[in-house]
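The complex appears here without one of its protein chains, the remainder shown in place.
Right, chain A next:
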Amino acid sequence: MTMQQAKADALAARLATGQPGQGGWLGAAQAAALARLRGMGLPGKRDEYWRYTDPTSLNAPDAPSAALFDSRGEAPPFSGLDRLRLVFVDGIFDQAQSDDPVLEGIEIERLGSAALNPSHWAAGLYGTLETRGQTPVERPFAALNTAQATEGVLIRVTGRPSKPVSLIYLHKSERSDAILHHFVKIESGAELTLLENGPAAARLSKVLEVEVADTGRFHHIRTQGRDHERRAVSHIFARIGAGALFKSFTLTANGRLTRNEAVLELAGADAVAHIAGASVGDGDFHHDDTVFVTHAAERCESRQVYKKVLKNGAVGVFQGKILVKQGAQKTDGYQISQSLLLDEDSQFLAKPELEIYADDVKCSHGSTSGAIDDTALYYLRSRGVPLKQAQSLLVLAFLAEAIAEIEDEAIAEDIRARLEAWLHRHEH
C-alpha cells in the first residue's frame, strides 16, 4: 500500500463517523475544507512533519477514552481575574454557566448562530487563514477541523474591552471528541486579551484563527488542563498587519498527547509576533510544539520561546521555523527551544529551522538540552537551600524566559504559581 493510499484510507475511516451537514457560508467553508483535506489525507508516521509525534490516536475514528481528572478542589487558572467567561462542556457551549456575552468594543457570537446570517462579518473570512496556513506545509487536522466544526465563537474587537474574554473548556465525558473553531478579528487600533483554559474533552481538535489589522493588539494566554489521558491537537493561524502586535503563551502540563501548531504570518511592516510555551511533563506524556513564522514584510520582529521540563519518560518535541521571504528586509527573528531533562528516561526532540531569502536580516536560533546544572545546584545548597527547593528554584528560573512573554503581571503570577504547585506535586 502506498503512503498516499494509507493517508486517504485513514481519512475515509475518520469521516465515516458522521459529517454534520451545514448550509450557508459555514457549509461552503466546510465543503471547501473537505476538498482540501481529500487532497492531502491524514498524516502517517512517515510524514516528515510528524517525524517525532505519532498521529495514530488523532487519526482514530473515535476518541480514545480519557479518565476525568480530579483537581481536588484546586481553583482553576485565571479564577481571580475579572473576565467575561464563556464555558464549553465537552466542546458544546453552555449558556447557563457562561456570562452574558455583552461588552463594549466587542461583538461575540456563537459559530452555529452566526452561520445563519449570510451577511455576518465572518462570512468571507472564516477558514481563510487556515487555508493560507496549508502552504508550504500541509496541516490535515486543521482542514479536518474546518470541515467538521459547528461550534466555536466569532469575536470581533473594535475597541478596547474593559476585561479579557475567557474561554473555559470543561471535560465531563470520558469519550468526548470535541471540535472547536474560533475566529478573532481585531480591528485597527483595537486590543483584546483572550484567555483559554481547561482540557475540553477526551480528544480535542481546536483551530483559532486570528486576524490582527494594522496597529491592532492581541494577547493570548492559555493553559491546556492537566487531565492525564486527554489528547489535543490545536492550531493557531494568525495574520498580523502593519504595526500590529500578537502575543501568545501556552502552559501545557501532562496530557497523553498534545500537538500545538502555530502558523504566524507577519504580513505588514513593523509587525511584532511573540509566541512562547512552557511545558512540564511527568510520565507517559508527549508535548509537541510546532511553530511556523513567516516574515512577509519589512522590519518585523518575531520571537519563539519554548521551554520544556521533562521527567519519567515524558517526551518534548519542538519543530520551529522562521521563514523570511524575499524583500522582508530588516527582519529580526529569534527562536529558542530548551529542555531540562530531570531524569534518564525523558527525551527532547527538536528541529529548529531557518529559511531565509533576504540578506539584511538578523536571525538566530538556539536549542539546548541537558540536566539541571550541578554547579548552580551546589551553589544553592551551599547557601543552605534544601535540595528539592533548590531544584524547584532552578526549574522555575529555567522557565522564566517563556513566562516573561506574558505582559499582564497578574496573569504571569498566576501561571508561575501553577508551575510552582506542579513542581511541588511532582517532586518525587
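Here is the rule we use: contacts are C-beta pairs under 8 Å (C-beta built on N, C-alpha and C of every residue); 3 or more make two chains touch, one makes a residue touch a chain; residues count from 1.
Everything that follows uses one rule, which is that contacts and distances are computed from a predicted model.
The chain not displayed here is annotated in its UniProt record as "Fe-S cluster assembly protein SufB", chosen from "YwgA family protein", "glycine dehydrogenase (aminomethyl-transferring)", "Cytochrome ubiquinol oxidase subunit I" or "Fe-S cluster assembly protein SufB".
For the chain missing from the display, the contacting residue among A:34, A:144, A:342 or A:423 is A:342, taking the whole complex into account.
Only one residue in the set A:8, A:92 or A:356 touches the chain that does not appear here, and it is A:356. Interface residues of chain A with the unshown chain, by the touch rule above, are 48, 326-327, 329, 339, 341-344, 346-371.
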